[in-house]
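Missing here is one protein chain; the remaining ones are kept as they sit in the complex.
Now for subunit A:
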Amino acid sequence: MIRLLKVKEKQREVAQANGGSSHVKKQTAGELRLHKDISELNLPKPCSIFFPNGKDDLVNFEVSIKPDEGYYRGGKFVFSFQVSTIYPHEAPKVKCKTKVYHPNIDLEGNVCLNILREDWKPVLNINTIVYGLCHLFTEPNYEDPLNHDAAQVLRDNLEQFEINVRRAISGGYVGQTYFSRNQSCN
């Protein structure tokens, strides 16, 4: 290698000539894979996606879900996505930005969805996650509770659960917790 390094002075000159390129952003394999995922997105109907930092920042985005059936119809629920540079080696970080009365989403926005944590695999993609989130609204389940109270009501009293969800969406107290009126009901 020494022989090569001796001509390195020349290499340095080349590097300086290419100086313009040293100021540009470096794209990691993870960002490329994300670019692929995003450009192939095929979102289910009640969903839309939003890029708060413009078209060149794909690692931070928001997905809003407006369920058109089930307990949560008429509501609008916004999720923030944060994708790591080693995606898809690691699942994106997803939080629910809308306060929601839901057995699998706590009041801080943590979401219990298996593919976001223990069952994440690099073959999964952003589309799969969005479908998974939509599924939480059509099929909330009391077996993976993050909101303990909501899970209990869902298990023991479906009618009461439906009343609670409607109340939370249209704004009001469910137990001790206040939910402000969901935007999409206006």
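General observations
Note that a contact is a pair of C-beta atoms (placed from the backbone, for glycine too) under 8 Å apart; a residue touches a chain by one contact, two chains touch by 3 or more; residues count from 1.
In the analysis below, contacts and distances are computed from a predicted model.
According to UniProt, the chain absent from the figure is "NEDD8-activating enzyme E1 catalytic subunit", selected among "Vacuolar fusion protein MON1 homolog", "Geranylgeranyl transferase type-2 subunit beta", "Ras-related protein Rab-24" or "NEDD8-activating enzyme E1 catalytic subunit". Residue in contact with the omitted chain (choice from A:Gly75, A:Pro92 or A:Pro145): A:Pro145. Although one chain is not drawn, the whole complex shows that of A:Arg117, A:His135 or A:Arg181 it is A:Arg117 that touches it. Interface with the hidden chain, as seen from subunit A, comprises residues 1-8, 11-12, 15-33, 35-36, 38-43, 48-51, 54-56, 58, 84-86, 89-91, 104, 106-112, 114, 117-118, 120-122, 144-146, 148.
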